[in-house]
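This report refers to the structure that appears directly beneath it.
Omission of a single protein chain aside, the complex is shown with its protein chains in their original locations.
Up next is subunit A:
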Amino acid sequence: MSSSTQSTTHHTSTIGAIGAPSRRNTELAMLVFAVAIPMFAYANVGLAINNTVPPGLLAYGVGLGLLAGVGHLVVRKFAPYADPLLLPLATLLNGLGLVVIWRLDQSKLLQSIDQAGSAAPRQLLYTAMGIALFVVVLIFLKDHRVLQRYTYISMVGALILLLLPLVPGLGANIYGAKIWISVAGFSIQPGEFAKIVLAIFFAGYLMVKRDALALASRRFMGLYLPRGRDLGPILVVWGISIVILVFETDLGTSLLFFGMFVIMLYVATERTSWIVFGLLMSAVGAVGVASFEPHIQTRVQAWLDPMREFNLSRSGVHDGVMHSEQLQQALWAFGSGGTLGTGLGQGHSDLIRFAANSDFILATFGEELGLAGLMAILLVYALIVERGVRTALAARDPFGKLLAIGLSGAFALQVFVVAGGVMGLIPLTGMTMPFLAYGGSSVIANWALIGILLRISDTARRPAPSPAPNPDAEMTQVVRP
C-alpha cells in the first residue's frame, strides 16, 4: 500500500500539474495527420493495382475523417483533459487496416476462394460501430470509478462471455477453434469483450485484496512466497484459462487472460514472485494441454517446422488434422518484403489464402512496407501501450491505476501473441491484431478499450479543484488553550 501510494504522489506532482493544458488541439492536428496517411496509402494501392487513383478515395477520406472527427468532438466535450495521442494512434491503425483489407479485397486469388471481396466496406461499418461504442463509453461513463461497483457482476459477465462459445447451437467452430458465437448471421468473438470486462473485475478485486496478497508472505530464496490460501485467486484464474484452452482450443485467449491477471497481480502487490509463479504455471498448463490436444499439437508442430507443414498441406495428406501452409507463406511474405518492402499493392501475401486479412494481416504489412514499415506499425502499438501505462501512473485512485494497467497490458499481450505467432516466434494462435485486422468484435471491443483509457486519463490529468476558501478564516479565529 504505502509504496504504491508513494508512486501516486510522485507522479501527480509531475503530471497532474495544476494548470495542465488540455492538449485537444494537439490531438486534432495528430488526427488530421492520422487520416491523411491512410488516404495516401489508399491512393498508393489504387495506383499500384489498377493504375488509377481509386474512385472512392474522397469518400473514404471523408468517411474516416468524419468518424475520427466525431470521436474528437466527443472527447473535447466529455473528456477535455484526456490523453492527446490515443485517439490519433488508434485512428491511424484502423485506417491502415481498412486500406490493406481493401487491397486484399482486390486479390483475384482471395476472391476465388471466397476469402475476400467485400470485406473493406463491412470493416468500415464495424469501425463506425466501434466509434459509436467509444462515444457511448465517453458520454455515459462519467467516472471510471463507477465500474468498481460492478466488480463481481463483471466476474460473472466475463465468465458467461467466455463460456458462450461452448453453448451448443450458439457456438461456432471455425477453423478448429471454438471462440465464435453466431447470432443472427453475425459471428462474434465474445472473448474480445470479455477482455475488458475481466480487467474491470481484476482491478476491483485486486484493489481490495492487494494488501493481503502483498504483505502476508514468507521470504524464501530471495522471493516472497505468498501464503497457501492467498494462492486461491491465481489458481482459479489459471484453472479457467486451462478450461478455455481445453474446450475452446484457443491458446491466445487463454494466454491473454492469464497474462493479464499476472500483470495486474504484479502491479498491485509489487511481488516478483507472482511473475515467477505465473510463468511457471502457464508453462505447465500449456505443455500439459498440448500433450493431449491435437489442435494445439498441430499448431506447435507448424511453429517448429513450418516447411514440413507446408509440404503436408500441398501433398494433401489426410491424417485427421488440418494442415495449413499459412505460416510458411507468411514467413515468405515477410522475407520477400525485405527492408523497404515491395510497395503497397505489389506483394503476394494473398498466397496465405485463409485469414490473410484477419489473423495474418501483419504479413501483408511486412511484405508491402518491409521491415521499416512494420517497425513503425509496431511502434504505434507500443505508443498506445505506453500511453496506457502512463495513464495508470498518473491515475490517482488505485482502481483506475489497476484498470488502466490491465487494459494496456492485455492490449500489449494481444499484439505480442499475434505478431509473435505470425512471425514464427511463438506457436500461432487464433487472435486478431487490434484495429488492423478484419473482424467486427475486435475493432468494436478495442475502441471501447480506448474509450475507457481516455476516461481514466481524463480523470487523472484533470486539474484538482482548489479547496473552497473558508469564509470564516478572515473573520473568526479559533482560540484554543
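Here is the rule we go by: contacts are C-beta pairs under 8 Å (C-beta built on N, C-alpha and C of every residue); 3 or more make two chains touch, one makes a residue touch a chain; residues count from 1.
Just so we're on the same page, contacts and distances are computed from a predicted model.
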item	value
Missing subunit (named according to UniProt) among the choices "Oxidoreductase", "FHA domain-containing protein", "ABC transporter permease" or "NADPH-dependent FMN reductase"	"FHA domain-containing protein"
Contacting the left-out chain in the complete assembly, out of A:Leu28, A:Ala79, A:Ala203 or A:Leu344	A:Leu344
Selected from A:Leu162, A:Ala203, A:Leu369 or A:Val417 as touching the chain missing from the view	A:Leu369
Absent chain, residues of subunit A that touch it	1-2, 5-6, 8-10, 12-14, 16-19, 23, 26, 30, 33-34, 37, 40-41, 44, 47-48, 51, 84-85, 88-89, 92, 340-344, 346, 369-370, 372-373, 376-377, 379-380, 383, 386-387, 390, 396-397, 464-467, 469-470, 473-474, 477-480
